[in-house]
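Here the complex is missing a single protein chain, while all its other protein chains stay put.
Our next item is chain A:
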Amino acid sequence: MNGVSDPPLFIKDIKPGLKNLNVVFIVLEIGRVTKTKDGHEVRSCKVADKTGSITISVWDEIGGLIQPGDIIRLTRGYASMWKGCLTLYTGRGGELQKIGEFCMVYSEVPNFSEPNPDYRGQQSRGEMGFKVAQNQGDANFHMLVEAMAGDLQIHSYKELLIIRQS
C-alpha cells in the first residue's frame, strides 16, 4: 500500500495498469472541460515532475480549482491507457491535494502520454519517428530527418492499428 509517507513515484515509472500510485507533480496545462453522458465534468491536465510529463484526467469540480503552477500530491491514483495514451487517474479513495505552487523543477519531456511505441509491442524501429526534438535549435533538423523517415512510420503505424482492431 502506498501511503502518504511513501516517497512519491516518479512519472517516468508510471506504467499502465499500476494502482495505488502516490505521485507529486506540478500542473502545466489544464485542458478544456468535457462532459460525460452522466454529467461529470472531465478535464485533462498536463502535469510533470523532474522525470517527464503525463496527462491526468481530473473529474468534477476539483478540476475547476486547479491552476497551472500548482504543486499537487496525488494519492491512490492509477494509470491506464485511454485512446492509446497513458493517462493518470485519481483512484477510489484517492485524492488530489495542493501542497504548494510554482517552486518545483520539472521536465516537460518526455511526455509519457504521447502515443508511445514502447507500449505498442516494443518495436524498436519506432525510435525514429516519434522522438520529440528536445532541443529547439535543431528542431528543424529533426523534423527534416523525421519527414524523410516519416512515411514509413505512418505506414507501419496504420498497420498496427489494423492489427489491433482485428
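As a convention for this text, a residue touches a chain if its C-beta (ideal position, glycine included) is under 8 Å from a C-beta of that chain, and two chains touch if they have at least 3 such contacts; residues count from 1.
We take it that contacts and distances are computed from a predicted model.
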**Asked** UniProt protein name for the omitted subunit, picking from "Nicolin-1 isoform X1", "Cell cycle control protein", "Integrator complex subunit 3" or "Sorting nexin-2"?
**Response** "Integrator complex subunit 3"
**Message:** Of the residues A:8, A:68, A:84 or A:115, I need the one that contacts the missing chain.
**Reply:** A:68
**Asked** For chain A, which residues lie in contact with the unshown chain of the complex?
**Response** 28, 68-69, 101-103, 105, 107-108, 123-125, 127-128, 131, 135-138, 140-142, 144-145, 148-149, 152, 155-156, 159
